[in-house]
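Just one protein chain is left out here, and the rest sit where they should.
As written, the chain order gives the labels A, B and C, with residue 1 at the start of each chain.
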Amino acid sequence: MKGPELCKVTDNRLIAGGMYKLRLEAPNVAGNARPGQFIHIKVPGDRSRLLRRPISIYDACHKKGYVEIVFQVVGEGTRLLSAVKTGDFLDVLGPLGNGFSVSGDTRHLFVVGGGCGAAPVKFAASRFNFTGRTCFIGFKSGDAAYDLQEFENSCDSLLIATEDGSIGYKGLITEVLEDELKRNLPDLMLACGPVPMMKAIQQMAEKYRVPCQLLLEERMGCGIGACMTCACAVRDDEDGFIYKRVCKDGPVFWSREVMLDEA
Amino acid sequence: MKGPELCKVTDNRLIAGGMYKLRLEAPNVAGNARPGQFIHIKVPGDRSRLLRRPISIYDACHKKGYVEIVFQVVGEGTRLLSAVKTGDFLDVLGPLGNGFSVSGDTRHLFVVGGGCGAAPVKFAASRFNFTGRTCFIGFKSGDAAYDLQEFENSCDSLLIATEDGSIGYKGLITEVLEDELKRNLPDLMLACGPVPMMKAIQQMAEKYRVPCQLLLEERMGCGIGACMTCACAVRDDEDGFIYKRVCKDGPVFWSREVMLDEA
Amino acid sequence: MRHNMEVAICGIKFKNPVIAASGTFGFGSEHAGYIDLNRIGGIAVKGLTLEPKKGNQPPRIAETPSGMLNSVGLQNPGVDYFIEHQLPRLKGYDTRIIVNINGNTEEEYCMMAEKLQGKPVDMLELNISCPNVKQGGMAFGTDPDTVYNVTKSVRAHAGQPVLVKLTPNVTDIREIAIAVEEGGGDGISLINTVLGMAVDAKSRKPILANVVGGLSGPAIKPIALRMVWEVSKVVGIPIVGMGGIATGEDAVEFLLAGAAAVGVGTANLISPTACIDIVNQIEEYMRINGVEDINELTGGLIV
Partner (left out) sequence: MRHNMEVAICGIKFKNPVIAASGTFGFGSEHAGYIDLNRIGGIAVKGLTLEPKKGNQPPRIAETPSGMLNSVGLQNPGVDYFIEHQLPRLKGYDTRIIVNINGNTEEEYCMMAEKLQGKPVDMLELNISCPNVKQGGMAFGTDPDTVYNVTKSVRAHAGQPVLVKLTPNVTDIREIAIAVEEGGGDGISLINTVLGMAVDAKSRKPILANVVGGLSGPAIKPIALRMVWEVSKVVGIPIVGMGGIATGEDAVEFLLAGAAAVGVGTANLISPTACIDIVNQIEEYMRINGVEDINELTGGLIV
């Protein structure tokens, strides 16, 4: 492992409403990146904001030595990230965390993503490169959808939902997912998105008895497992639940073990 | 008066060892700037540094709407200022303070400056545009001397000293000044420089009975006279001394009233 | 839609909850060159003492991460000079005037309060963070009994409502606040500065001539918010919250934590237009979040 590195930004562009795609020259990160892992980025241009921002890896190319992320502007840190220009440098730590784990005998995979949560599952779909990958992605509206061709290329079947129906199915992507689950069950589901979506998926995974991994978000400090600030409640036989570290024990957890109401 | 303004940087260059000249598009400042006044600049690119930095005006052109400053990198604020590029914006308040006051019947003027303290006296010499202006400037060495042609143009006679003798007289500029004072006395002296130089000049002003104004530096908050943080001790008949505000009552004071040991 | 920005503190109406904090706004005249004083809720003038005060030796200010230290030492022209020379000009503005008073003894506070009786002043602000000569240098504001006594005495001598301004340098701010309420204080303002120090590693010297000074600015906002929240749970009198407010959102955070109005201090040193900028930003927040009456926000924290 290496400490934080200054990585050159080679592209940063608006790809949907409030959503940016940023590419970094980061050979050390790219060489090790697995789907579901994240990089931990220092906020540029404001030294009063100490904490790094965790952002999932959207794509990584070992050969060309780049890493891509997709992020949504939600606060001042992501706003400053959105203002970064080609040629600027970002202070990056990573890749961090445990990624999704897909065993060799997986034949049929569902990946489900909502909003910026679609980014890490795209990376998973494109890396676990066997036929039988269905990708479900949901957005508020067509304005918020991004990089659809990339998603198309990363799976065998792409299903899209928007809440206003401007693209794809009108409604929630979890509705589309449930329709599919009624018809055919995958060996594994991987999901990332807002908490209500994750809760719905957790319930479906249980109902349809599909193994499922969830990528969780939580406010973080160190990102490496040392400070215990990024807690999420995980079922435990003795104690009811224990707190695990999203950064190091996760950010990917088995759906059956996480308690989304405690987190 | 106007509040802080975002002013575009139109030039910023190294002009001597650790010394930069920066030009701002600042018509409101330029229109009102008098020699001895300063602008109060927010540190760019580091929001954890709250306080503005006071820097004297080195030149101002009403017609072209620009202001120039010369500054030395001494800490993190000036280091960040030195990294500013053409096209960047600085958050500037000013012009602030009372400038030098030169009455209409002044015929013979000495201006004395040391290091970056030469900047405001240059502006004074060039603005009080009558013949009989002698300019004394001192530097550590030739490496630290800057813009000599500009100084040459701003006065009728230019005398330079460097401590190592690499340019001009070898020694302190106050030695050159005293030699001159022995031969002919001006109506008024204006000076700015490090404290030991100011003390020497203060003593000479008294010894040779020449009216003299000193431009003082002190750590500042508001820059507009409201916070009382920028105190300097000024002689007072009743109380021995009272504290005045460098930003608003100064930064220019009569040499005979300031008590440099208390400040 | 018209938003109501008016708040009442101790029965006194403020057109909006933004008050320039004592010591950062002089007597208003410097900032008057930059903003319309009629547009801010109130002005707490520079801390006054019975006699004129020279103040401390410079340097009096040091920059710290997201904050600053000051050791002005209450330099001021004295209460009599203020009444004669500064008050007449101040009362010409349509804003509330709060006079910040500082004594070395309980008697001094009372004498100042008496001098201000019947004068065009809306409120007194008792600053009890200064060294108490009688109690061997212990600050007035750190002992509940002393706080109770000084509040009670000044209340008896004052012609205007009395805000008591608390120092954060105490183990339990709640017991101090309760002492104010029991002593008859009309309101509480908090926080004053946190005692701090800055050192220059190169010269090996303290930066302030006074060695220690008062920390203010965004760095202390979390401490101030916590204290406003704690105090609001235990007293019924109104709170003027301050400490690190630099934006309208910061101000709203203090209201939510339980303040009825806010003080803006250090921000005035960074930009002379800060108070008005913050008034405008609060209005913007209300518009975006559909808040019709600012008083809805006070104590509105959802826990």
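As a convention for this text, a residue touches a chain if its C-beta (ideal position, glycine included) is under 8 Å from a C-beta of that chain, and two chains touch if they have at least 3 such contacts.
Remember, it's a predicted structure, so these values are computed and weren't measured experimentally.
Across the whole complex, the hidden chain's contacts among the shown chains comprise A, B, C. Only one of the listed residues, C:21, C:61, C:124 or C:257, touches the absent chain: C:257.
Of the candidate positions C:215, C:242, C:261 or C:294, contact with the hidden chain is made by C:215.
From the options C:83, C:111 or C:301, the residue with contact to the chain not on display is C:301.
Among C:169, C:280 or C:295, only C:169 touches the chain left out of the display.
Where chain B meets the missing chain, the touching residues are 48.
Contact between chain C and the unshown chain involves residues 64-67, 69, 142, 169-172, 194-199, 201-206, 211-212, 215, 217-223, 225-226, 229, 244, 249, 252-253, 256-257, 285, 289, 300-303.
Listed for chain A, the residues touching the missing chain in the whole complex are 1-4, 42, 47-52, 93, 218-222, 224-232, 239, 242-243, 248, 262-263.
Convention: only the chains that are shown with their structure count from here on.
In summary, the chains found to touch both chain A and chain C are B.
Each chain gets a centre from the mean of its Cα atoms; for chain A and chain C, those two points are 46 Å apart. Separating the CA-averaged centres of chain B and chain C is a span of 36 Å. Chain B has residues 47-49 in contact with two or more other chains.
Of all residues in chain C, those that touch two or more other chains are 65-66, 218.
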